[in-house]
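This is the structure I have questions about; it appears just below.
Note that one protein chain of the assembly has been removed; the remaining protein chains are unaltered in position.
Right, chain A next:
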Amino acid sequence: MITTNWIRAIAASTALTIACLVFSGYAKAAVPYIGYTYDGWGDRVWSPVPYVPDRVVEGEDLGIGRFNNPDDMFVSEDKHVYVADTDNNRIVEMNERYEFVRSIDKFTHQGKEDSLLKPRGVYVTPEGDIYVADTGNHRVVRLKQGGEEADLVILAPKSEYFADDYVFDPKKIAVDSAGRILVIADRVFDGIMEFDGQGVFRNFFGANRVTYNPADYFWKRYFATKAQKERMVQFVPTEYTNLALDDIDFVFTTNAERNGTPIKRLNPSGTDVLLRQGFSNPIGDLKADSRGPSTLVDISVGPDGTYSALDIVRGRIFTYDSEGRLLYVFGHDGNRVGTFKTPSAIERMGDAIVVLDKELARLTTFKVSEFGRLVNEAVHNHYIGNEKRAAELWREVLSLNENYEIAYSGISKADFRAGEYKRAAKEAKFALDRNAYSKAYKHLRTGVLKQHFNAILTTILALAAAWIAWKQIRKFRRRRGGISHVDRTP
């Protein structure tokens, strides 16, 4: 009997080990980073990896030589990938299987041969017009569908906003469906430059606020001498680092601001309308190591109002939902497959996420894992208002990650709608969602009070009657005892 148990135990453990190796161990070992999120206390909690590295695309694979400091990337509506291969002075186009389509370095403009010089930004409209921030030539170029001929060239704008010696160094570019051309340029602190379809400068919009240390401000404003002031650093607003348009042409921007709002969503009048309803604002890492807070260099808009921001400091990708709650974090710095040295651009290719690394001169694609897929689907169902299905998916998410507070919050919402207030309150507590808890608890309390109304009222009346009776008895006793006055002051 004992021996059979022994054999059984060994067989079971061997089977488990093999199962682990086959189903999870191998796949996990291949991922060179750990997924995590931040909980309601601001602490980092481990989470399954939402995206796993899929493949790496380098210039050599395409047969066009190594990329050289590629600074920007864009995935067009027909899923073609455009890479601004900055130091090779060209734009490289690939199809959705990452096969080489063409490379653009020369074009004609008004009958003359012209070429690109250190392009740092690229954007492609759904019609196929390619906009290039041709930084080295201080201009923006629009190439018609074929990419051979430029039909619009925007040079440094002439306006009272700009000094005479202003040098136009466009670095990032986007074009909305109305044909507005939005440009982020170096040394422009007044916001995003907006040009119309004819390339005429219209105005700036969405300027960042100036941030400074109050002590510095007072010193400079009231105490510093003129000579000191001249040598001091000017207080200027932070420059934008990148921009991306969502499906209603609101502009997601990132900036290198370290203690403010590094991610903004600007409406057409330039007001920041990003929702920040999570435990913490979308700023990347909440707890920084010695390298300081996250510096976001690019942002990519996903489905259902989600967005992913790329951190250059630690090579991480932060994805938030439409309400500004952190969904998951992945990525790491390093030079293994799936890690980055100087990531410069992030884009979405269907379900996949593509990241361009400037220093390693390669594209890395990430495919969604089981955990990531469940989260994305639940977010989608929540976004379209299908809370019931979302709750089912959140339960599956919880079976993979019990520490996932957003899932508890989703389940609580569904329970609340179904009138299950007790469960809703309990789940809201797990989710640390005080608002939802309060709502559910209010219903729960009303229910209990209604149910026991008679008992409660009877108790109160009985207590009141008992108190009055006690008073009467004391009075009676005192009188009988003949005590007319009791000095009760100590």
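Convention: a residue touches a chain if its C-beta (ideal position, glycine included) is under 8 Å from a C-beta of that chain, and two chains touch if they have at least 3 such contacts; residues count from 1.
Just so we're on the same page, contacts and distances are computed from a predicted model.
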{"item": "Options \"YIP1 family protein\", \"NitT/TauT family transport system permease protein\", \"Histidine kinase-like protein\" or \"Gluconate 2-dehydrogenase subunit 3\": UniProt name of the undisplayed chain", "value": "\"YIP1 family protein\""}
{"item": "Residue of A:K388, A:R434 or A:H452 touching the missing chain in the full complex", "value": "A:R434"}
{"item": "Identified contact with the non-displayed chain, of A:R66, A:R336, A:K442 or A:K475", "value": "A:K442"}
{"item": "Residue ranges of chain A at the interface with the undisplayed chain", "value": "41, 43, 429, 434-435, 437-439, 441-442, 445, 489-490"}
